[in-house]
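The other protein chains are all here in position, but one chain of the complex has been omitted.
For clarity, chains are labelled A, B and C in written order, and residue numbers in each chain start from 1.
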Amino acid sequence: MLKKLTPNTDPALWGLKDVIATGDDYRASLMGRKLRVFLMGEQIYEPSTHPIIAPSVNAMAATYELAEEDEDLATIYSPLAESRVSRFLHIAQSSDDLVGKARMQHVLGQRTGTCFQRCVGLDAINALHSVTFDIDQVHSTSYHERFLAFLKQVQKRNQVVGGTMTDAKGDRSKAPHEQVDPDVYVHVKRSDDEGVYISGAKMHQTGCINSHWLLVMPTLRLGELDKSFAIVGAVPVHAKGITYICGRQSCDARSLEPGTLDQGNANFAGQEAMIIFNEVFIAWEHVFMNGEHEFASPLVERFTTYHRCSYICKAGVGDVLIGAAAEIAELNGVERASHIKDKLIEMTHLNETIRSGALASAYEAKPMKSGVFLNDDMLANVAKHNVTRFPYEISRLAQDIAGGLMVTMPSEQDLNNKEIGDLVRKFLVGRSNSNSEDRMRILRLLENMTLGRNAVGYLTESMHGAGSPQAQRIQIARGANFKDKQANARRLAGIKQSGTP
Amino acid sequence: MLKKLTPNTDPALWGLKDVIATGDDYRASLMGRKLRVFLMGEQIYEPSTHPIIAPSVNAMAATYELAEEDEDLATIYSPLAESRVSRFLHIAQSSDDLVGKARMQHVLGQRTGTCFQRCVGLDAINALHSVTFDIDQVHSTSYHERFLAFLKQVQKRNQVVGGTMTDAKGDRSKAPHEQVDPDVYVHVKRSDDEGVYISGAKMHQTGCINSHWLLVMPTLRLGELDKSFAIVGAVPVHAKGITYICGRQSCDARSLEPGTLDQGNANFAGQEAMIIFNEVFIAWEHVFMNGEHEFASPLVERFTTYHRCSYICKAGVGDVLIGAAAEIAELNGVERASHIKDKLIEMTHLNETIRSGALASAYEAKPMKSGVFLNDDMLANVAKHNVTRFPYEISRLAQDIAGGLMVTMPSEQDLNNKEIGDLVRKFLVGRSNSNSEDRMRILRLLENMTLGRNAVGYLTESMHGAGSPQAQRIQIARGANFKDKQANARRLAGIKQSGTP
Amino acid sequence: MLKKLTPNTDPALWGLKDVIATGDDYRASLMGRKLRVFLMGEQIYEPSTHPIIAPSVNAMAATYELAEEDEDLATIYSPLAESRVSRFLHIAQSSDDLVGKARMQHVLGQRTGTCFQRCVGLDAINALHSVTFDIDQVHSTSYHERFLAFLKQVQKRNQVVGGTMTDAKGDRSKAPHEQVDPDVYVHVKRSDDEGVYISGAKMHQTGCINSHWLLVMPTLRLGELDKSFAIVGAVPVHAKGITYICGRQSCDARSLEPGTLDQGNANFAGQEAMIIFNEVFIAWEHVFMNGEHEFASPLVERFTTYHRCSYICKAGVGDVLIGAAAEIAELNGVERASHIKDKLIEMTHLNETIRSGALASAYEAKPMKSGVFLNDDMLANVAKHNVTRFPYEISRLAQDIAGGLMVTMPSEQDLNNKEIGDLVRKFLVGRSNSNSEDRMRILRLLENMTLGRNAVGYLTESMHGAGSPQAQRIQIARGANFKDKQANARRLAGIKQSGTP
Partner (left out) sequence: MLKKLTPNTDPALWGLKDVIATGDDYRASLMGRKLRVFLMGEQIYEPSTHPIIAPSVNAMAATYELAEEDEDLATIYSPLAESRVSRFLHIAQSSDDLVGKARMQHVLGQRTGTCFQRCVGLDAINALHSVTFDIDQVHSTSYHERFLAFLKQVQKRNQVVGGTMTDAKGDRSKAPHEQVDPDVYVHVKRSDDEGVYISGAKMHQTGCINSHWLLVMPTLRLGELDKSFAIVGAVPVHAKGITYICGRQSCDARSLEPGTLDQGNANFAGQEAMIIFNEVFIAWEHVFMNGEHEFASPLVERFTTYHRCSYICKAGVGDVLIGAAAEIAELNGVERASHIKDKLIEMTHLNETIRSGALASAYEAKPMKSGVFLNDDMLANVAKHNVTRFPYEISRLAQDIAGGLMVTMPSEQDLNNKEIGDLVRKFLVGRSNSNSEDRMRILRLLENMTLGRNAVGYLTESMHGAGSPQAQRIQIARGANFKDKQANARRLAGIKQSGTP
């Protein structure tokens, strides 16, 4: 068990002195950081207490709380820190480590029913482990050592490392150096003895405001002329020059309403923001790539391989949706209808197919030169590709089972209204002896996951996070080895020659 | 062209004197009706002016505006009124009339991108035409004449007739007369010389507040002991004793925010409400069934046959979504990518499959004894069943094309904020020379239709409106005539005997 | 009713004197024609009596037999012949004619459970009606008159017109005139006062051997330099210089075995052959295009529009498969299992979706300048595109219901073997009182349609006949009118300007 410490009350010292051991430690660590955050047109001075942002802080806090409750599941011995650390900060020493990571993510999906936002950084540090090692081999640099020193501190303090990758991109048909406005890709503006200064913007970055560090990384293959875009470094979330603009989510404003019912899942939500860098400083000790453009592509590929497997979390979220659908069927009194049972089975089948793909990719991991293990690439892509499809079908089946009331139901305020509350209760009753409010709550959870705030994570993020479907198809084509398959087919068809002219 | 009249300014006279000829006439006709309406826990005194309800009024008004702009498409000669009337009030004299109805619904789906709410009443009057006729044949009643008299007035005044069918249902395993609380099914509480008094509630009734009349109908097969539930009648929307509780929709509260961008489709939305009847009076002249329980089932079946075909509107809404997806692809500068083109084609293919099914069902209509034409039952069910599937896949593909920005994008207020508005503009630019705000507007429209307010109509209503998927499967099984198919298979397989023992 | 005549016994006179009024007339008309036909490496001198070819003759004969049994369904008044003629030879005078054609095809699919091969010619004559008319308008030729004269004779004699379109194609990246061997596209080799002489080959031509005439047509868009490939004409099937090589089909050799059980559908099958033309003469009166290359593309497009709708036959064949699946479920005693019923419903739903698409396309037909009606292009493509998918899923579900015995069952010879026949009977019994042989017959019919001889027509031909899936997608894209849809989406999203810069 990680040692509990007094919450850090001096905002100037967040994460510099203490270990963040509990969910409450973590919440405390976010206070007083003077971030520049905007949400719905207003500057938010203490984001983690804002009703729209708080559920995303809770989801991140769940990663700490799980470690308190189930040490085996959420922590592991790190040779670097020479102690148990959060699995979210661990460099995979084996395929079992990647399986352990996947199991933890699956459980956290179940516990929160949403995106808990801590995977980007985890997948980034694992990718950087081998990439910094490989750069050093070629360029005789010392990025790997720097990186390990950084990581060791972060592991000890148990901080949240966020990652930022997706640039604004501007004209998608042009390379970074060809853009009219270079800021559409994050790049080094200038450097001095202390470090480099970067400008640009990173889009839809999961959980960034709830993190302590941001790992800035390039988003695509870079050429010789894109050198200044080949920058990797760690930046404190509260660094000078950063502006965060929170994205808005379906039904986000319900978090501003009184009550909790209409939110569906009032405690947990995901969060993304746009991050704008205006000459943000990165100390040399936190720079892990600077101009070695030919390593941008391996970094992106290894990161996405890890990250595509992280989408096993959606199988955990899917379990919540299956549970909600099974529960509403029972509350509606139709749980014995064969078509209802069959739909629940289909949802489970699809959901477990997702799980199996990510597990297989973890088990089939292979070591890189630096020693870190990397998920099997083909299976990672296949697993994620199913994630771009099956949650939509699971969601459709959940809506089928839910019934139309999910989208035509009175509000919580109607339920609490003196004049009509009893009418709502009277007519929304389902099965005998069931409670109308329970039924409303489950229906709102189903709405939350299929149309509302957590549909953002369960559906659209499943589509585009860790790369859109077409990105996976490209990787699947690369790994398919069609030529070998063709030669084998020719052999079985009785064609003599060994190749195709 | 229908004659334009001065808007009805005397609320007491709405719809009693004047013809509603224009969208503005229609809007005027809704004012001052003193309905008892609740929305989000508050009583709303002039619902059609409420920012959350107004878009649904606009969608209904579009049915009048279309008639102003394209008389052929939206009006037709009615032998009953002896003049052209709205197709929404017309009794189908031929299969061509049903095709004409379908075309109009398709166009209205395109024009509004949502549910325009006027089909339930249309399908109800067509079903009642034959059912009242058939009851009279058996019971020597005079419902059909009464019904025609009512309908003639409604046609002349060009009012909106809404329908209400789905009861609260309570314990789904019990018949209406077995329920602990009989109010979970609307029923006759008492009657006198003037008429009957009904109590109960009808759930998720589309556009009810925006209608002038409600046709109350039973929702399922009724037995001898359910006689008091076998009531059909027309009630003014503003009748004494009715309470409306508006359902809340995903992102509905965005209509309360300043600006229009974040609403996606600020002008148009659907609307459903729960309707509670507390001893509501129906004059005998407006009673069209009263105790003839054996006709409840034919009424429901004929209504749903018509209504399942009305879901051709979703092909019109699908056109909007396809257009939005094609537009965002262009604004993103990726419209030439083969996988993008292929997804747009797939969306179109699925969407046109929906359209073709409804058209075929209309063309294959057959006359009933009363002379009204009824859509082909098998094809109506098949068409609607595809509507419970394809919009979800079209929506998934739209989200694929849209990109993740759809759910992580800053709000309109951020765009308008002095400090950060320019940053949003700078970084959300897509293709060269494109406008960031345009891109945001299209993305919000995509959000609106796949997660937000109009996803309610495009997805969940597509699933459950006019009967949930399983209801269609039951009808498909009934129409499949498996026994004949088996005999034919036996013949081709060379089996001698003509049947199966 | 068409008048019955004595079968034509003088081969030299086939189709020149007599009307083919019955199935037997038709069979007689095929005799003694001295075709040069090869099948499995051997020359076949009287193909219609060959056990492998005979079932395909029966399927074609069914088109005559249906006309005997149901005149309304299979014949119609032709203004050209001034009498009732087979619908297979009729020029569509209205959308109703196209609906009538579709109904007939649907019924013939049910009656034969296979491809009855008479649609290619029907769709070709309808396409040529408008194309010859249009050529004449531009080139002041008289093809249309010639064509009508030809057609009138064919209608009167009630002959079978086959069509041939698909060339061998050689190197698919080159135009016809660029090919090393010009014969890979059929072309005019030379011409004289009497007519033209064509060489080349046409691939997988349905029912050609069972026809009386072949309409030779180009297969793709042709350019100025491809003029000699722009040839359309009618050739007698028995013309000098033609060689037919029959394609082999899955399980074709079972037709050579004793007994009928293992064939599954012993009476009916489809048939395709490769046709090689070696300077085959076409009289000028039978030439309907000669060098007007710019009309090749409209001809192909109109032909495929008609022909894609002809695939409604697969809904008829699907009815057979559904019947066989329902029957085997009953023979296995599992017809009440909810998952079995659900699969039969799903099969029906998919099958009826096919039917509805083709019907809608027929109903929505529009007249061409020549007066002939043409199916709606978008809906024809959508209908056919579903045919490239749903029969495979229907077939999969049929195999699911059938059980594994379908592919592990002893042969008919085992059933008839003295030593083991009783063992087969004893152990293959299903439900009480059922007959083992019946069960075997139905299983063989299921095998026939999902793996065997008629799977060729039900599956692979559904995929590639009338154009492969990608051809439909191209047409769907053309008809989708994305630009209008985009403008509409922009309007609803609140974007001011009317177009995209």
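Keep in mind that, in the parts below, a contact is a pair of C-beta atoms (placed from the backbone, for glycine too) under 8 Å apart; a residue touches a chain by one contact, two chains touch by 3 or more.
Small disclaimer: the values here were computed from a predicted structure and weren't measured.
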Checklist outcome for this item: Across the complex, visible chains touched by the hidden chain are A, B, C
Item to check | Touching the absent chain when the full complex is considered, from A:T260, A:N278, A:N416 or A:S468 | outcome: A:T260
Checklist entry - Of A:Q271, A:S370, A:N386 or A:T460, which one is in contact with the hidden chain? => result A:N386
Item to check | Among C:M274, C:L299, C:L359 or C:L445, residue touching the chain not depicted | outcome: C:M274
Next on the checklist: Considering the complete complex, identify which of C:H129, C:H144, C:H187 or C:R254 is in touch with the unshown chain.
Outcome noted: C:R254
Checklist entry - Footprint of the hidden chain on chain A, which residues? => result 99, 110-113, 260-261, 264-268, 319-324, 326-327, 330-331, 341-342, 344-345, 348-349, 352-353, 355-357, 359-361, 363-364, 378-379, 382-383, 385-386, 433-434, 438, 441-442, 444-445, 473, 476-477, 480, 482, 484-490, 492-495, 500-501
Item to check | chain B, residues in touch with the chain not shown (by the definition above) | outcome: 338-339, 342
Checklist entry - At which residues does chain C meet the chain that is not included here? => result 38-43, 166, 168, 170-173, 180-181, 183-184, 201, 203-204, 243, 245-251, 253-254, 257, 262, 272-274, 276, 332-334, 337, 339, 388-389, 392-393, 395-396, 399-400, 403-414, 416-417, 419-420, 423-424, 426-432, 447, 451-452, 455-456, 459-461, 463-465, 468-470, 473
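The rule we apply is simple: only the chains that are shown with their structure count from here on.
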Item to check | C-alpha-based rotation, chain B on chain C, 0 to 180 degrees, nearest 5 | outcome: 180
Next on the checklist: I'd like to verify one number: the distance from the centre of chain B to the centre of chain C, where each centre is the average of its C-alpha atoms, in whole angstrom.
Outcome noted: 41
Item to check | Interface hub residues of chain C, defined as touching at least two other chains | outcome: 342
